[in-house]
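What you see is part of a larger complex, with each chain still in position.
The first chain written gets the first letter, and so on, giving A and B; residue counts start at 1 in each chain.
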Amino acid sequence: MAGIWDLLNFMAQINLSTKGFNDVIDITKKVEEVVGESKIDDGVAIVFVVGSTAAITAIEYEPGLVKDIKEALEKIAPMNNNYHHEEAWHDGNGYAHIRATLMKPSLSVPIEKGKLCLGTWQQIVLIDFDNKPREREIIVKIISS
Amino acid sequence: MAGIWDLLNFMAQINLSTKGFNDVIDITKKVEEVVGESKIDDGVAIVFVVGSTAAITAIEYEPGLVKDIKEALEKIAPMNNNYHHEEAWHDGNGYAHIRATLMKPSLSVPIEKGKLCLGTWQQIVLIDFDNKPREREIIVKIISS
């Protein structure tokens, strides 16, 4: 039965250094590499960032939109607001938690014929909201459909 | 082993014409049809829109809320703001990218006894934010749990 389980079961971890401060990092190639290694042709990739001050989403990864998303999030949860979270940790990253909770840590992307079903201008990104550089751990689970 | 793989593996594509401009389209019946065709009784449907100016979410699909979600998004990322994205493409849809990145392209819905586990007033919708009519491709993957 080993053969079946090998085909069904694939996980990889992507480790990344970020600059924090809403750093937007294109991880599409790294996720594609995991899909390739998995040898799973049809299924779904679930991409999940561990931690409560970062999110995974999709964007057309170009410098203008990277600025635009930072500005949009600055309106939604400004970096310099007074957050109640400050009372717990005094670490100045309340905004980062709120952004992460609104945007959520996971994204699911279908796989067909061994490729992620992304549009040409649709990339998978990590956004690290924290107010310092971080080492981030992203889990990629490949589920055979 | 073919029987097992047939049961585990099901994918369908939904093709839709939209009016763009934050068009909210109820796709619940189309997703239900895919679930029916899959003959998978227990699992999850992963609904994913290809492209970086649209999103999949759930809503009580009634005309008032369709207006309300458009007005809420207009506050979050106004259509007529100046976006840096304009410098790359000059196509006036920066707002659409920002809304899509905030709302994300995928939604996962459990399936039990051959039915999507939705509430009575909970529908699956595509929102097409782009500033023109579009032909959209939605991928539905059914994963047997």
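Annotations for the structure displayed:
Assume a contact is a pair of C-beta atoms (placed from the backbone, for glycine too) under 8 Å apart; a residue touches a chain by one contact, two chains touch by 3 or more.
Note that the coordinates shown come from a computational prediction; the quantities given were computed from them, not determined experimentally.
Total copies of the shared sequence across the full complex, per this structure file: 3, with 2 shown.
One rule holds in what follows: only the chains that are shown with their structure count from here on.
Averaged C-alpha coordinates give centres for subunit A and subunit B that are 19 Å from one another.
Residue ranges on subunit B touching subunit A, taken from their complex, read 1, 4, 8-11, 46, 48, 50-52, 76-77, 83-88, 94, 97-98, 100-102, 104-106, 108, 139, 141-144. By the touch rule above, subunit A contacts subunit B in their complex via residues 4, 42-44, 57-60, 62-65, 67-69, 72, 75-76, 102-104, 107-110, 112, 117-119, 121-123, 143-145.
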